[in-house]
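A single protein chain has been removed from this complex, and every other one stays in its place.
Which chain is which? They are A, B and C, in the order written, and residues in each are numbered from 1.
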Amino acid sequence: MKTLKINCELDYLAAGDADYVFNIQVADHPWQTIKYENLRVTPPAQLTFGLHPTGLNRLAKTRSGPGGFEVRYDAIVQVDYPIPTGFEEEMPISALPVEVIPYIWSSRYCESDAVLQVAARTFGQLPKGFRRVEAICIWIRDNIVYLVGTSGSTTSTREVLVNRAGVCRDFAHLGITFCRALNIPARFVTGYTWTVEPPADFHAVFEAFLGGRWILFDATLLAPVTDLVRIATGKDAADTAFATIFGDVKMPRMNPAVQVLAEA
Amino acid sequence: MKTLKINCELDYLAAGDADYVFNIQVADHPWQTIKYENLRVTPPAQLTFGLHPTGLNRLAKTRSGPGGFEVRYDAIVQVDYPIPTGFEEEMPISALPVEVIPYIWSSRYCESDAVLQVAARTFGQLPKGFRRVEAICIWIRDNIVYLVGTSGSTTSTREVLVNRAGVCRDFAHLGITFCRALNIPARFVTGYTWTVEPPADFHAVFEAFLGGRWILFDATLLAPVTDLVRIATGKDAADTAFATIFGDVKMPRMNPAVQVLAEA
Amino acid sequence: MKTLKINCELDYLAAGDADYVFNIQVADHPWQTIKYENLRVTPPAQLTFGLHPTGLNRLAKTRSGPGGFEVRYDAIVQVDYPIPTGFEEEMPISALPVEVIPYIWSSRYCESDAVLQVAARTFGQLPKGFRRVEAICIWIRDNIVYLVGTSGSTTSTREVLVNRAGVCRDFAHLGITFCRALNIPARFVTGYTWTVEPPADFHAVFEAFLGGRWILFDATLLAPVTDLVRIATGKDAADTAFATIFGDVKMPRMNPAVQVLAEA
Partner (left out) sequence: MKTLKINCELDYLAAGDADYVFNIQVADHPWQTIKYENLRVTPPAQLTFGLHPTGLNRLAKTRSGPGGFEVRYDAIVQVDYPIPTGFEEEMPISALPVEVIPYIWSSRYCESDAVLQVAARTFGQLPKGFRRVEAICIWIRDNIVYLVGTSGSTTSTREVLVNRAGVCRDFAHLGITFCRALNIPARFVTGYTWTVEPPADFHAVFEAFLGGRWILFDATLLAPVTDLVRIATGKDAADTAFATIFGDVKMPRMNPAVQVLAEA
């Protein structure tokens, strides 16, 4: 169990009135306990809270005028993940809970129907289960270059496979896509991490459903997966943007910092 | 208020063992009351029930061996829609409930970010609200041909705009895409309808969020929108497939029939 | 017959050494007679001349160092087009010269195989020949908005049909694509024109093969097609870029001016 302190700072500069929807608050999730949290904006503005239609992600909406707009989110969170054994098994469709089956379907950034053949050829003969998902992560690390600036907000798995480069978001999308192509439910998870240096951005990893539960994997292998405070969960990045902005706004600075307060 | 009797028949022919996930049961939704329902399969097999991650759609999973496999769903449903006034207004982002904002985002089949310019040029100057969504439906009817066989399960809005043809699913996707491009939350709805003759397939329409509630629109204008028993609701067809099948299976016949029992 | 004076000015600013390949010289073509021409660059650099692999386009290659680089092309050209009668007929494949058949095939920016259905539905029942190609031009003018900045150098016909906007290049591509989908050979033509005001850019039109010869059409209808001094001819814009640059170079100014010297 770890106790972590989050100080997330987002600085915006708006040309006019703008609406903001944030998804930066730590998730309500069994693996983490929120001991304290505070979300505030400057200049002060009313915040309206709600959930994403899936119920998994916490949204906060606000509105501000032209000029600077600062968002500050502080939290203290206890995180305690169940460590996987490495022997968790894939479940046949007949044994899967109905609710997780939609996470096998193709989604916007994870076009698993476009990689059925390559997934079967590359991973189809490997032993099933945890080790197979691990093999997917290793393949991604061996074949895709981690390179900031090579992808953007509309980059999907197919483009990542063409350009063979991307950031954590693309790595997670690729892991999800290959899992789904093998009928393993998989989904996208964003969070705060402190082991990526510098912590210039939110982190993205993915979960595969093995042995009856969701297990986190990080295809970048930049951060141990236990070192993540979960923010959002969804089919892919389309469900989990940390900010959606309506208006002419720039973001000169962001700093989603995390500090380890205690470890036990 | 109408009382409707549904008799949905799906006949499959499987080359081997296969898993099936159906989304054909009538939705739990405030506008409709399920008086009776029965879902059964022949040869008999265990059915497992669950919800889509959004909680909006009812899924039923089953498994069967090689040979014929028949699915029968019967229901009696009372449907009572609030009739829109035609004057429902678009809401500014600041007034929208947080929960509906994700329905403004692009999704797999509704790439609203690709049509921002054409939507603004075509519909941007029209009076806002119900009439503007109606204008979108009229534009679709005037510019897109309803033609069975011109689109398939991977056809997205961009391809519909290129080929200018499609079926109800494509019409609904296009309506959703233009709405979202104008910052109107919109989502995909499937259902049983009895006014399309012959009732050879499930119907697809869309909902736009106007005046604080979801209002149904049918871009095909083939069926009055009040003549629909809702099955599924989602961002687009990716959330609402009536059947997902794992295995080598053909469907020689389907008949989702509806009969009006009473009208008051 | 018209006598025209061309003064084409291209001003570049290079960050380092750069190679330039220009396709701005007036074509050797039976419809036009070059009375005088002069291509020069400042600072002076060696120019190497050659033809595109099709033999249709004149290329000039040069190399320059960092700093400003000015290209000046002056020409005096007599242009005399055969005016079409409006009754030129489409030819069956069996009557077409073999050499023009490749202009029926899909090309990079003109994906005619993607619009076979919509072309057949929209233009398939119209009387064949000149009037049908004219109908294509009218359809384009009615359905596509001429709007600078809505398309770029990689925009293909499919994107133009989605966004329903473009510039002369996109209009010509769309005309070519529809013609080819109807088995009418069609190709891309660039040139100097003086009736578009201001003459800020090169113009693009297209040719369809009717009645045994190539006939020019302008889907923008901004300029009478007779008012064009031909530069390049190709399957689409991929064959006819007015400049291909290898290096880090900006173009602060271009002015392809044309002046009517005499008309008879």
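To be clear about the criterion, a residue touches a chain if its C-beta (ideal position, glycine included) is under 8 Å from a C-beta of that chain, and two chains touch if they have at least 3 such contacts.
None of the values given here were measured: they were computed from a predicted structure.
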*Can you pull out the displayed chains that the omitted chain is in contact with?*
A, C
*Have a look at A:Leu13, A:Ile34, A:Leu126 or A:Ala165 and name the one touching the chain we're not showing.*
A:Ala165
_Selected residue (touches chain absent from view) among C:Val21, C:Leu116 or C:Leu221_ = C:Val21
_Which of A:Leu13, A:Ile34, A:Leu51 or A:Ala114 contacts the chain that the document leaves out_ = A:Ala114
*Hey, which chain C residues sit against the chain that's not shown?*
19, 21, 48-56, 59-61, 63, 92-94, 96-99, 101-108, 113, 154, 183, 238-239, 241, 244, 246
*In the whole complex, what residues of chain A lie against the chain that is missing from view?*
114-115, 117-118, 121-122, 145, 147, 150, 158, 161-165
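Here is the rule we use: only the chains that are shown with their structure count from here on.
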_Inter-chain centre distance, chain B versus chain C - centres from mean C-alpha coordinates, in Å_ = 45
_Need the CA-centroid distance for the pair chain A / chain C, whole Å please._
47
*Scan chain B for residues touching two or more other chains and write them down.*
none
